[in-house]
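A protein chain is absent from this complex, but the other protein chains hold their places.
Now for subunit A:
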Amino acid sequence: MHNLGFALDGAWQVLLAGLVLGAGLPIIFALGIRSLAWGAGEASVTGSGVTAPGPRRPIGTVIGYLLFAVVILGVVLGITFIVAGGFGYKLDFSNVFPTLIEK
């Protein structure tokens, strides 16, 4: 059953990539939402009761949008990946910054 070996070998890589991108990006997105709400000084429910609405915190808003930008970057990379594959290029991460190289 050589196929089982190949399949398990592929499976854990897919799982790893899936966790980093598929769970990681939404988590960053959720942090962005949390940060935005905090920045707006919104009331929130905690374990010890409801916190009073606070003052506006611009830094929270900025961090929130920064986190959204990270997510959008991730999505753009994902789309580039699909498109590049179709045109005979591939994304290369070997020098940290993603670059397009010919297959």
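Rule of thumb we're sticking to: a residue touches a chain if its C-beta (ideal position, glycine included) is under 8 Å from a C-beta of that chain, and two chains touch if they have at least 3 such contacts; residues count from 1.
Convention: contacts and distances are computed from a predicted model.
Per the UniProt record, the absent chain's protein name among "FAS1-like dehydratase domain-containing protein", "proton-translocating NAD(P)(+) transhydrogenase", "Phosphate transporter" or "Galactose/methyl galactoside import ATP-binding protein MglA" is "Phosphate transporter".
Hidden from this view is one chain, which touches subunit A at 1-4, 6-8, 10-11, 13-15, 17-23, 25-27, 29-34, 36-37, 40, 42-46, 75, 78-79, 81-83, 85-88.
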